[in-house]
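Take a look at the structure below.
For this view, one protein chain was removed and the others were kept in their places.
Letters A and B name the chains as they come in the text, with residue numbers starting at 1 for each one.
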Amino acid sequence: MFVALLVVAALAAPMIAPADPIRQSLRGRLSAPTLSGADGRAHLLGTDHLGRDVLSRVIYGARVSLLVGFAAVIVGGLVGATLGLVAGFRGGWTDSMIMTLADAQLAFPFILLAIGIIAVLGPSFPTLIVVIGLSGWVTYARVLRSQVLVLRSREFVDAIHALGGSVARVITRHVLPNVLSSLVVIATLELARAIVLEATLSFLGLGVQPPTPSWGGMVHEGREYLDSAWWISTAPGIVLMLTSIVVSRTGDWLRDLLDPTLRGE
Amino acid sequence: MPMRGLLPFLASRLIRAAIALWLVSTVVFVVMRLSGDPVPLLLPPDAPQSEFARVRAELGLDRPLPVQYVVFLGNVLRGDFGQSIHFRQSAFRVVLGYLPATFELGLAAFALALLVALPIGVVSAVKRNSAVDQATMALALVGQSAPTFFIGILLILIVSLNLGLLPTSGREGWHSLILPALTLGAFAMASIARLTRSSVLEVLRADYIRTARAKGVSDVVVVAKHTLKNAAVPIVTITGLQFGTLLGGAVVTETVFAWPGIGRLAIQSIYNRDYPVVQCTVFISAVLFIVINFCVDLLYGLLDPRVRSS
Partner (left out) sequence: MTEMTRRDVLKIAAAGAAAALPGLTHSAQAQTTQKRELVVAQGGDIANLDPHLSTSSNDIRISFNIFDNLTSRRPDGKLAPGLATEWKLQGQTAWVFKLRSGVKWHNGDPFTSADVKFSIDRSLDTNLRGNRVNTVLTTVERVETPDPGTAVVHTKKPDPLLPARLGFYGGQIIPKKYVESAGGETFNQKPVGTGPVRFVSWTKDDKIVLEANPDYWGGRVDFDRLTVRALPEMAPRVAALLKGEVDLITQVPPDQGERVKSNPTTTVIGALYGGLYVLAVNSKRPPLDNPLVKQALSLAIDRESIVKELWRGRGVVPNSMIAKGDNHFDASLPPLAFNAGEAKAQLKKAGYKGEEIIIETTAGYLAGDKPMSEAIQAMWRDVGVNSKVEVVEYSVRAQKIREKSFKGLWWSDPTSTLRDPDGMMWRLLGPGGPQDYWRHPEFDELGNAARFSVDEKFRADAYKKMTQLFLEYLPWLPVIQPYEDYGLQKHVEWTPDPLQQLEIRRFNFKFRRA
């Protein structure tokens, strides 16, 4: 429900938002939540340090979070799935190499790598998507690889090879159906992680460029005003927290529903 | 695991760890070199070209990249991470100077997590579906999914600014440690509480507990005696795993609370383009991660006979 609401909010932001999220009013800056601000408008969640409507910015912020979140999940999923399949099918050296890469990545404090890469490429939507996406490929790769290994141990693949079946066919007919539910579960959990990671990077000042609103960036901007204008940080922060809770709960629920074997991992 | 299986197992783990470390070092090296030049930060903007050349040579940045890379790897093998560009002393010593603050924070976070989560988990299980149970489990949910930085901001807002109880940041005395430790430990605390609860529930359902209860032994004693022992395995695992990802969380927590640890040092050093310090920080935290994971695996084997035999 909440997720659907968010998606709608993100898509229909121009219609729902009470104000233009980047419209400023220096005279009406740091206004507390009010029905009639200095500019004669209602600011249900107050205004920020440039006099922009916080509610509108939170609504528009959903766009950034969801766009980066979904895109990152797709990137991570594609890369992870490909590497997992390659590792599983090729086995041997390729397999060890890919799995060592996964080890290395897990040993790396990822946030530092992200900061480094963003320092090289400069902060932008594509950079964020790639960086966040790549941070999550390992889980997909592991699931797909182990599924392929299971099939191989059943000598399925060899048999199909012998019969002249293509690898693509094996993947679509035998691998994917078996792991689809796991993938859906992982993707949902990854979505929650990606949204939080984007917010964290924005909070560190490495997110999308101003004046585009993003939740993490808003929390960051409001930090200086925590004691005088608490609404700037807390409004986007609470929405972000709810989103993260709901999405990851959905993931847990899907897991219990679709894939009891993953339970308790 | 039988003894003769142990050595090859250890050897393969070691090799994989070494390769992972090499990969990590290489990636940091490449990313940092691509990210920009530290020299303009060191000199006034109107310094002559000759001055730039001199400083670049002083830092060894005038040599071709492959040469720098080979020198770097050679030095790392000897445990030498070079001179910090910003601090003008050995990068390793710089990192060592900041490490205690991070350890202090990490240990406090986990002590706090265990201290709070274990009793809560047990109580929730014993008083299943009570108001206490539901409230703590809801809170645990928040702890598990809320972004670290926002937990920190909320704690500052409520505890420091509104209630005026604890300092907003810095590292002076035990009272400045509480909020950062809570923030860093929130995720682990929530996970451990939930895990403890479900393990204890499982044990409570077991026959021998019912017998004990029937004999009239009090709840607390029963739980203490029998359940925690059995629930220990998953708790150790998750604790270890969480400890391994400490630095990632520390980067954010230390930034929010201006805690002078290696997480903040790492970020500052990236901004200062202080290559040696970044390389050293990442290397040390990767080693810690690998060692801790390995210990967790061993501990797991020791605690759970089923794992050992299979």
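In this section, a residue touches a chain if its C-beta (ideal position, glycine included) is under 8 Å from a C-beta of that chain, and two chains touch if they have at least 3 such contacts.
Note that the structure is a prediction, hence the values are computed from the model and not measured.
Residue in contact with the omitted chain (choice from A:54, A:68 or A:119): A:119.
Here one chain is not drawn; of A:13, A:50, A:184 or A:238, the residue touching it is A:50.
Even with one chain removed from view, subunit A keeps its contact list with that chain: residues 22-24, 26-27, 29-30, 49-51, 119, 122-123, 205, 209-211, 224-228. The chain not displayed touches subunit B at residues 36-41, 43-47, 51-52, 167-170, 258, 260, 271-273.
What we mean here is this: only the chains that are shown with their structure count from here on.
Centre-to-centre separation of subunit A and subunit B, using mean CA positions: 22 Å. Residue ranges of subunit B in contact with subunit A, taken from their complex: 16-17, 19-21, 23-24, 27-28, 31-32, 34-36, 141-142, 144-150, 153-154, 156-157, 161, 198, 245, 247-248, 251-252, 255, 266-267, 270, 278, 281-282, 285-286, 289-290. Against subunit B, in their complex, subunit A makes its touches with residues 100-101, 103-104, 106-113, 115-117, 119-120, 192, 196, 199-200, 203-204, 216, 219, 223, 226-227, 230, 233-234, 237, 240-241, 244-245, 248-249, 264.
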